[in-house]
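Shown here: the complex without one of its protein chains, the others still in place.
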Amino acid sequence: MGTIDGKEFVTRLNLLKNDVWVKGEKVKGAISEHSAFQGVVKSKAALYDMQTGEHKSVLTHTEQGITYGTSFMKPKTKEDLEKRRNATQLWARKSGGMMGRAPDYMNTAIMAFSSGASLIEKKHKKGSENLVQLYEKAKNLDLSFTHTYVSPQVNRGSFYYEDWEEEPIAAQAVKKTKDGLLFKGARLLATQGGLTDELLVFSTGVKGLDEKGAFAFSIPSNTEGLTFLCREPFSYHSSSFNYPLSSRFDELDAIVIFNNVLVPWENLFFYEDKQAAESLFLRSSYVSLILHQVVSRQVVKLEFTLGVAQSIVDTINISEYQHVQAKISEIVIALETMRGLLLTSEKEAQKDQFGIMAPSVHPLYVAVTLFSNTYPRLTEIVELLGASGLITLPTEADFDSEMGEKLNYYLQSFSKGGYERVKLFRLAWDMTLSAFGTRQTLYERFFFGDPIRLLSNMYRSYPRRNYQEFVENFLDQ
Amino acid sequence: MGTIDGKEFVTRLNLLKNDVWVKGEKVKGAISEHSAFQGVVKSKAALYDMQTGEHKSVLTHTEQGITYGTSFMKPKTKEDLEKRRNATQLWARKSGGMMGRAPDYMNTAIMAFSSGASLIEKKHKKGSENLVQLYEKAKNLDLSFTHTYVSPQVNRGSFYYEDWEEEPIAAQAVKKTKDGLLFKGARLLATQGGLTDELLVFSTGVKGLDEKGAFAFSIPSNTEGLTFLCREPFSYHSSSFNYPLSSRFDELDAIVIFNNVLVPWENLFFYEDKQAAESLFLRSSYVSLILHQVVSRQVVKLEFTLGVAQSIVDTINISEYQHVQAKISEIVIALETMRGLLLTSEKEAQKDQFGIMAPSVHPLYVAVTLFSNTYPRLTEIVELLGASGLITLPTEADFDSEMGEKLNYYLQSFSKGGYERVKLFRLAWDMTLSAFGTRQTLYERFFFGDPIRLLSNMYRSYPRRNYQEFVENFLDQ
Amino acid sequence: MGTIDGKEFVTRLNLLKNDVWVKGEKVKGAISEHSAFQGVVKSKAALYDMQTGEHKSVLTHTEQGITYGTSFMKPKTKEDLEKRRNATQLWARKSGGMMGRAPDYMNTAIMAFSSGASLIEKKHKKGSENLVQLYEKAKNLDLSFTHTYVSPQVNRGSFYYEDWEEEPIAAQAVKKTKDGLLFKGARLLATQGGLTDELLVFSTGVKGLDEKGAFAFSIPSNTEGLTFLCREPFSYHSSSFNYPLSSRFDELDAIVIFNNVLVPWENLFFYEDKQAAESLFLRSSYVSLILHQVVSRQVVKLEFTLGVAQSIVDTINISEYQHVQAKISEIVIALETMRGLLLTSEKEAQKDQFGIMAPSVHPLYVAVTLFSNTYPRLTEIVELLGASGLITLPTEADFDSEMGEKLNYYLQSFSKGGYERVKLFRLAWDMTLSAFGTRQTLYERFFFGDPIRLLSNMYRSYPRRNYQEFVENFLDQ
Partner (left out) sequence: MGTIDGKEFVTRLNLLKNDVWVKGEKVKGAISEHSAFQGVVKSKAALYDMQTGEHKSVLTHTEQGITYGTSFMKPKTKEDLEKRRNATQLWARKSGGMMGRAPDYMNTAIMAFSSGASLIEKKHKKGSENLVQLYEKAKNLDLSFTHTYVSPQVNRGSFYYEDWEEEPIAAQAVKKTKDGLLFKGARLLATQGGLTDELLVFSTGVKGLDEKGAFAFSIPSNTEGLTFLCREPFSYHSSSFNYPLSSRFDELDAIVIFNNVLVPWENLFFYEDKQAAESLFLRSSYVSLILHQVVSRQVVKLEFTLGVAQSIVDTINISEYQHVQAKISEIVIALETMRGLLLTSEKEAQKDQFGIMAPSVHPLYVAVTLFSNTYPRLTEIVELLGASGLITLPTEADFDSEMGEKLNYYLQSFSKGGYERVKLFRLAWDMTLSAFGTRQTLYERFFFGDPIRLLSNMYRSYPRRNYQEFVENFLDQ
């Protein structure tokens, strides 16, 4: 019980035999060896392995003699928050911040939701207990999760309501039985869908369904009737020279199809209750804690971006140009800003009603909002610095061929031979311009939702009244 | 003699047996059937085919009874410019403006340079004649060209000079023989390198070589010692559903290696003469005419972008949102602006000293400069509109599998079934987020050179004096 | 009859004795000599004077032997449009484009509305005739106009309707008599209000009034009950060294108050008819013609801005810096873009149903939309170039004092003595940073309405369908 290592993770995953489809075919045999998944599974396994070695003190914590993952730890002090940040960043460094769904992300979500379980206790006694038990189980078995928060993007018009007769599009309960609820329909964008032990479903509402569209549960990924349909994999090639990131960190995203899936009562937290959904989301410290994990990772991504950009600058010797200096400084500004907001959220953390030390939410909300605009700009800076050097990119096979020597000579740079230089530039390319790289950018852009909605939410939630009073008093003086 | 059709183009190309390498292997057999090249060769052949059918009147012109390609036509009137624009745009529409090197691009270059051949007549009588003859030959045989304008990006520091002892990096003449000059070294970024009849080399200088680095010639692509090393191909898959653009228009970019290549005297225009290079570039109407071709194509690309963006809007029904309207309007503004500058360049065209009707260069220079910033923003708009819909993209094989029906149902949108909707979104993705799409963006960003240098050039070349006088008079009044 | 000169303009204006208030006092005596108005009245008079001198051929046209102002000319050919443009720009150059309401602006409006008078003929026969007669009278007497298009900004919420019991806020007809309609209430932002012969009121609707809020008429500025309440004047000082622009071109903006103003039937064009308002606005060539005037002026303003910016660059010798070159090039881009759109609107002009040669509206609409964002950025560039030099600005009195010599010495620059340099910098300051300068920027920002609404309008009116078909055909090929 407690933390697992990489081998346990892989073994357990393969045993699940989840129903996963990719490129028109159902995955057969060990999913960990399938070409589309082997890279990311191996990378994830490596994270679990770190829980036992030199990083154990950062990545785990002990309760009553048992060692659990740090990301499952409920923070009670500011030091706990610091420890959580360090754990997240240590894992994030393994992928340059490119794994949006390292295990700590969902672990944090489960921990945070369960901390506020009592919020739904009154109306959903059993559900509240189920949620607490899920957390205990997850922590004890070091379970991994994926989740789906959104319904299919059928029609985004403001007056659209799904109006189905026979077949729902957005997944929903279609029948109640003595064993549980029967779900039918689809939900979107389970990142790593099919690669985890469990699937968490949390719905704050489905258009046109109101109360009925609000439900939450967690079920094993191999529950009968559950199918994961993956988008096209971007790990086109397993060469880590050609695709240093795609080949290792392509987490894939799946459409989840519920074909009369039975969700047992003991897996359900609540259903037909919008207010319960809102309570758990907004009145627990969920948002605060999950953003703390997210921003911690994003800071690492910025460190990585700064390192890549500066390496390009040195490689082709453009450090002297004022506009180059300004571009690197833009990355520095982004990094320091995000770091400043993250640390401030810890400095101003306060205990919530459940005894959780919750980071201050406003700086974190500002941070993710900024990041959704800034990260695309920073990838643009990498492109502007690399310029034509990001086009002339031979492959590993070219360097291995009889042309290799010539390439190494002609593509040499100020500080590197052709091979080393192309290796760096391929990393820069894979981070920004490959199908993997652009999916990263899109992912960050929309990480916390539509950027325009983010700003409206910020408007509504930010306490502005005291600043108006400041001005009113000023006018009256 | 005169125009060819697609079949002639392909036959001739295959006969050349150019020395082309891709993914570590030398191309053997018919290059037109190689997986990396078949798409673009077929697309190019289709353009040549258009010269004979319904579009003949636009795409060709007649001189002394012979039919030549319009892009070879020397414009003498404003109507000629309009005809040239129409021809370029007709071809551009076949690829949504995605082929930067449709044949008319290099045809225009050859035509424009040769028009100013007399500029180098005094010092390079033979070279001047060679240039004129190349034009005649190209026009008569409908030859296709690639070119390389730049040296390897070894070191972009301002004080760097290549200083080699045994082996030059940047290609240059290493020996003079009675038959011609012997070239050794590399040059960069021949788009469609190895896929054309001829290679035009035009060098305005090589760092550290001064006069010696300035030379220009055109040689057949299959000249002995000439090797084309392609970057990794982005036509990962031949399905035009999966990759509507990559599979058809990936032009590839090649490093060109000169391994003691003999350039015969009759192919040479000049050498060891920086001033000749500058004359041909700046005192002929080359810049003006080539920009007229480029901007004509870019306008088509904007039309295509507008069409794609608006189709996304309608598909997911987001037309009502103010920020969506603003984003589409941004594309409209870009389109109308580019169109306005293009038409103004024709309206203000003037005959140059060689009798060529040259479009006004300032509006065109402004247009390409604008485009290098605007196009990346417009692709960003496509991403912002498509949002998560650009992530959930199954492949053709998925739709063909037993899961196809479900996908078609669950991915349906306001106006389309899942299959049709994914088809559109895959186009949007391939235009902006695939490796092909991002290479397009990078290509447009740097099309006419480093954007910062573009602005400095504009500063230097734009006539500002009269506006200062305007202000001086105002102050004195 | 026909054109007047400056003296006639001033004499007529003074005779009107309009009811104008400024800084808490009613203007008494000759308004042309009042400190708040003398500058702009003199500047306007100078424009009228130009109609008789060397510029007569540009500024006037002849019909049946009589000479009228060019801005009253109904364009029938593309040459007419060119002439109109030249006339507008000639006048605009006198103020560096800083007079938004040089007489040609309203002259064009009157001409354009009257050209479409037949649009309301059916329902408003008399009103239609009144409109035509107003045009004839205006042209014959060279009348000057101001107008008010908007109601007070009480509440911009989307569900607000003015709901008054005793006193309307937004001006409206409160009583119908045999002589005409009685108006009560206020209207906003009559630029040069009280400084013109006539006041044109054109209302497309008042919140909460629907049909009743739509009316249009023109009445003499000295009509009984009509009061013009000016904002604070920005001509703080009459020294043209200190305030080269404020002292000459502060047009002032007035709130217009109707205190039971009788609008005679013969001055009315229509009332209680929203559709008539929309017809005249949208189905005549009004928008196209007025934008042609506006953009012509804005181009001059950009020329002036370029001249000022370049003069600063030369004065303090910063021409060598790349970022300075980029900033000047930004102005060049703006200028060429606006010019390109303007010329294209003429190139693509078409005759409307009334025989008017109407410039193409889309390029012009794009131009004004661009300008509302670009002009503020260009003034920012002037600030960035001038930098601290825009703070250290002594006055004329300082140079005239015993400290003058020292100032002239210590404030010298690369190319100018201190006095001359401060003269230039004060111009730059007055254009961008003085109360006059910022009002200019605000004026251009909102010239054609809320920038966000502009983009939505563009979205709705621009023909996008053919571009979608382009993409549909592409997908189907």
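The chains carry the letters A, B and C, assigned in the order they are written, with residues numbered from 1 in each.
Note that in this section a contact is a pair of C-beta atoms (placed from the backbone, for glycine too) under 8 Å apart; a residue touches a chain by one contact, two chains touch by 3 or more.
Because the structure is predicted, anything quoted here is derived from the model rather than measured.
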Q.
Going by the stated contact criterion, tell me the shown chains that border the hidden chain.
A. A, B, C
Q: Touching the absent chain in the whole complex: find that residue among A:S311, A:T379 or A:S434.
A: A:S311
Q | From C:S238, C:Q275, C:S401 or C:N473, residue that would touch the chain that is not displayed | A | C:S401
Q: Could you tell me which of C:L433, C:L454 or C:V471 touches the chain that is not displayed?
A: C:L433
**Q.** subunit B residues that touch the omitted chain in the full complex
**A.** 322-323
Q) What residues on subunit C make contact with the chain left out of this view? A) 21, 23-25, 150, 152-158, 160, 167, 169, 185-186, 188-189, 227, 229, 231-232, 236, 242, 253, 255, 257, 316-318, 320, 323, 376, 380, 383-384, 387-401, 403, 406-407, 409-414, 432-435, 437-439, 442-443, 445-446, 450-452
Q. List the subunit A residues touching the unshown chain?
A. 93, 96, 244, 303-304, 306-308, 310-311, 314, 322, 325-326, 328-330, 332-333, 336-337, 339-341, 343-344, 347-348, 362-363, 366, 369-370, 423-424, 427, 452, 455-456, 458-460, 462, 464, 467-472, 474-475
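Methods note: only the chains that are shown with their structure count from here on.
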Q) How big is the gap, in whole Å, between where the Cα atoms of subunit A centre and where those of subunit C centre? A) 53
Q) In whole angstrom, how far does the Cα centroid of subunit A sit from the Cα centroid of subunit B? A) 39
Q: Quick one: which residues in subunit B touch 2 or more of the other chains?
A: 452
